[in-house]
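What follows is one structure encoded as structure tokens, with my remarks underneath.
Removed from the display is one protein chain of the complex; every other protein chain stays in position.
Up next is chain A:
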């Protein structure tokens, strides 16, 4: 039995574009959660991550991108971060080498699916589901929020100024969220009062 199992995507729908806004499934990425242990381990962790990735772990709800390598660290509550990188499978071992002894590392790449909403007007579509203020003065590139999209728990990460929003959602909810976002997408081109929300 040498043939590997093939991967199945959590959402079967093709990308949808309405009025310049696109909803799509982001190809699977490596995501690892990083939970800091208490006490001196915390400082040790911050130092090791700085040395390996060239960034300071954020202590507000933001994402920071590494200076070396295509890796982002998302604040995910006190003492917890999500590390998002390319799907090479090397991220986990790199982290384990870097800081595996001073924090909890848990693979989350299959747990969290990423749906991306992008294009002019993406903010207006997002306001149909998200109860948070997405105005540029308040929420801009690399801002992160743990919130609800309608009834579904999500982590929202603004990944581009355009804007683009990445919705990190539990895999089992991904189809439902894709549906809810596409309904919002179909409705948004009609509202005449949306330019500010």
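The definition used in the following text is that a contact is a pair of C-beta atoms (placed from the backbone, for glycine too) under 8 Å apart; a residue touches a chain by one contact, two chains touch by 3 or more; residues count from 1.
Here is the rule we use: contacts and distances are computed from a predicted model.
**Q** As a check of understanding, state which of "Sarcosine oxidase subunit alpha family protein", "Membrane protein", "Spermidine/putrescine ABC transporter permease" or "Tryptophan 7-halogenase" is the UniProt name of the chain not shown.
**A** UniProt lists the chain left out of the view as "Sarcosine oxidase subunit alpha family protein".
**Q** Identify the residue among A:22, A:66, A:106 or A:141 that touches the chain left out of the display.
**A** Going through A:22, A:66, A:106 or A:141 one by one, A:106 is the residue touching the chain not shown.
**Q** Using the definition of touch stated at the top, determine which of A:17, A:70, A:88 or A:172 touches the missing chain.
**A** A:172
**Q** In the full complex, which bits of chain A touch the chain not displayed? Write them out.
**A** Per the touch rule, chain A residues meeting the hidden chain are 1-10, 12, 18, 28, 33, 35-39, 79-80, 103-104, 106-112, 127-128, 130-133, 135, 137-138, 150-152, 170-173, 175-177, 179-180, 183-184, 186-187, 189-191, 193, 195-197.
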